[in-house]
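Let me begin by handing over the structure; questions about it come next.
The complex appears here without one of its protein chains, the remainder shown in place.
Chain lettering (A and B) follows the sequence in which the chains are written, and residue indices restart at 1 in each chain.
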Amino acid sequence: MPVAERERRMSRPYGGVFVARSRIMDGEDITRALRRMAHEILERNHGSEELILIGLQTGGVQLAHALAATLEDIEDLEQHSLPVCTLDVALYRDDIGIRPVIPEEVTDIPFDLDSKVVVLVDDVLFTGRTIRAALDAVIDFGRPKMVQLAVMVDRGHRELPIRPDFVGKNLPTRRHELVNVTMDGVELGELQKS
Amino acid sequence: MNSLNAQEARDKGRSQRAHLLSIADLDREEIEELLRVTDTFVEVGRRPIPKVPALRGRTVVMLFFEDSTRTRLSFETAAKRLSADTMSFSVSSSSLNKGESVRDTIETIEAMGIDAVVVRHKSSGVPAQIARWTSASVINAGDGWHQHPTQALLDAYTARSHLGSLEGRRIALVGDIKHSRVARSNIEIFTALGAQVTLVAPRTLLPASLSAWPVQVSQDLDAVLPTVDVCYLLRMQQERMTEALVPSLREYTATYGLTSARADRMADGAIIMHPGPMNRGVEIASEVADRPSAVITEQVANGVAVRSAVLFTLLGAGRQQSSSAAYAANVSNELPIQTDSVLAEELAHAEEAT
Partner (left out) sequence: MIRHPDTVIKGGRLIDASGEQSGDILISDGQIVAVGQDLQGEILIDAGGCIVSPGLVDLHAHLRQPGKEETETIASGARAAVLGGYTAVLAMPNTTPTIDCAAVVREVLELGRASVCDVHTTGAITVGRAGEQLAPMAEMAALGVKVFTDDGTGVQDDRLMRRAMEYASGLGLTLAQHCEVNSLSEGTCMHEGEWSARLGLPGQPSESEELMVMRDIALARLTGAKIHFQHMSTAGSAALIAAAKAKGMSVTAEAAPHHFTLTDACCEHYDATFKVHPPLRSQSDLEAIKNALAAGSLDAIATDHAPHAAEDKELPFDQAPPGMLGLEYALALAFSELVDGGEMTEAEVLAAMSWRPAAIAGMDNHGQRLVVGVPANLCVIDPSQRWVIDATGGASLSRNVPYVGKEVRGKVRHTIVFGEVVVRDGEVQR
């Protein structure tokens, strides 16, 4: 990412440095949560046959791949046999022109979504606006039988009537706090103006 | 005097908007960013519904003082892929001479409420003038001999998709440099991206001074051709004959035309480009134009994605605030409307930065 763009994202009112205050989950917790979510997905959908996972750029992509691997493991499927796609919702956002939106991440949906069960995967569910954008985007790619939502952390503060189907952890937060999700764990902290 | 004061007041009230007037206004990073965003729109173009809602409610006006159906259609398609509304305002210079000035025209159009205006004019500098008179983003779609920045961007995008980075690549621009806006913007974009540019043209078709650009000059196409990765041919216009700039089309073709024999001497993997419309048999042999190494239709195809990227970057990427109220609301919010996937990204950068 070019310096100019990075500076733009780091500058007010968006910018600052993330400072972690507490560690909510560690790597093992993440793995356990993924396994539980995988079981729930399989139970709800009576198996994995019709599943297509779509990881939302950028935080949801790694989780989508991890979730797919877990599902394959449970179902005893060949590695990488479950379809995993990526989606950058930048062009569907409702705050275009209000804040910097740069559609630079890869959208890759090489599968027909018609009559499939699409599971949107993201790291954190907050206002719900990303998911709203993702729903619009998915529908432009086809007509899934059903769309479900899996997130590692639901931190509340919804601004739209959107609810996750599968949750790693419900985490009450203050609005100004930030949640940082990686495969190594989940941290709660805040953005300090640099 | 009163009218002058009112005019100044109007000027003052205008916010600074982002424009695309010249490649010279962009630094290398900004060019690279536009090319990256172009990737996104190439992908959007392949979707079952090649259209995104990004610029819903925005209005883009095509203000063409000089006819160019190809460029206008390309911009219109680009705007429509972003769900922007488009209006077309074609003015022949003759009707403009009858009355309304360019300034009156742009102010009339602006009163209708527009976000961007795509300008084509036969005089150099008109988009820059318009940018002083409007609060909309101005995109130069070709002005006189000056610039055609979206052509340069799509050419750079096309060349990169074949050659990878242009750093250190050798590019020959062949033909009428002097009267060509494509040449000026392409010299600037290719050199900005690190390529070595050689201009191949008779002295009569070169600008009197080349000190503005880090380029080499040659009158020997045969010597240059085997060394280049890109042979970029410019359109040779008939009227240059009447101005006695070259003795005859026949002599031009013999000296500077890309004939089959010459094309054979190009290196493997080297590509042939042309901004169109081609004069087959003049600057390019018909057979050469149809070779796989000639990427001319690809250039046209990439034009839509590049123009979408430009429109989105100017209007949608948050470079400028579409309304100051929205900005104020945003600043006053401790944590602005943003989602965690974006935040996570920011955090990654925050870590990088610290």
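Keep this in mind: a residue touches a chain if its C-beta (ideal position, glycine included) is under 8 Å from a C-beta of that chain, and two chains touch if they have at least 3 such contacts.
Since this is a predicted model, take the numbers as computed values, not measurements.
Considering the whole complex, the hidden chain is in touch with B.
Considering the full assembly, B:L210 is the residue among B:A18, B:V91, B:L210 or B:V300 that touches the omitted chain.
Although one chain is not drawn, the whole complex shows that of B:R58, B:H121 or B:R170 it is B:H121 that touches it. Checked against the hidden chain, the listed residues B:E76, B:D115, B:D143 or B:D176 yield one contact partner: B:D143.
The residue touching the chain not shown here, chosen from B:H19, B:R184 or B:R240, is B:R184.
Interface residues of chain B with the unshown chain, by the touch rule above, are 1, 4-5, 7, 24, 101-103, 121, 123-126, 128-129, 143-147, 181, 184, 207-212.
What we mean here is this: only the chains that are shown with their structure count from here on.
If you check the complex, the residues on chain A that touch chain B are 1-6, 8-10, 12-18, 56-60, 88, 90-93, 95-104, 106-108, 122-127, 129-130, 136-137, 140-142, 153, 155, 175-176, 178-181, 191, 194. Those residues of chain B whose C-beta lies close enough to touch chain A in the complex are 27, 29-30, 32-33, 36-37, 39-40, 43-44, 47-49, 51-55, 58, 82, 312, 315-319, 321-322, 326-327, 330-331, 333-347, 349-354.
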